[in-house]
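There's a structure below that I have some questions on.
A single protein chain has been omitted from the complex, and every remaining protein chain is retained in its original position.
So, chain A:
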Amino acid sequence: MLIPCPVCGPRDSREFTCKGHAVTLARPQADAPPEAWDAYLHLRDNPAGPTRELWHHNAGCTAWLVVERNTVTHAVTGARLAGEVAAR
């Protein structure tokens, strides 16, 4: 699997570590209700199809990426710097 790192170009997936769904970037406000925190910490969809995940290029440029990937075809359709996604 190749991941198109915006900094390094297409690189082998073994240079990366996956941290799960990119929802991690959408941290609730500290005073958000417990349900929001529960959803943020524990509840994840298990999609058959497109999904967005956080990958860390830890054996490369150390950037965190939001990788768009299809769980059925394994096709990687894009990757953006997490910082850019978070800053919106």
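Quick note on the criterion: a residue touches a chain if its C-beta (ideal position, glycine included) is under 8 Å from a C-beta of that chain, and two chains touch if they have at least 3 such contacts; residues count from 1.
FYI, contacts and distances are computed from a predicted model.
Asks: Between "Xanthine dehydrogenase family protein molybdopterin-binding subunit", "Heterotetrameric sarcosine oxidase alpha subunit", "Nitrogenase molybdenum-iron protein NifN" or "ABC transporter", choose the name on the UniProt record of the chain that's been left out.
Replies: "Heterotetrameric sarcosine oxidase alpha subunit"
Asks: So which bits of chain A touch the chain we can't see?
Replies: Residues of chain A in touch with the missing chain: 1-2, 12, 17, 19, 24-25, 27-28, 30, 32, 34, 37, 41, 54, 56, 58, 62-64, 74-76, 81-83, 85-87.
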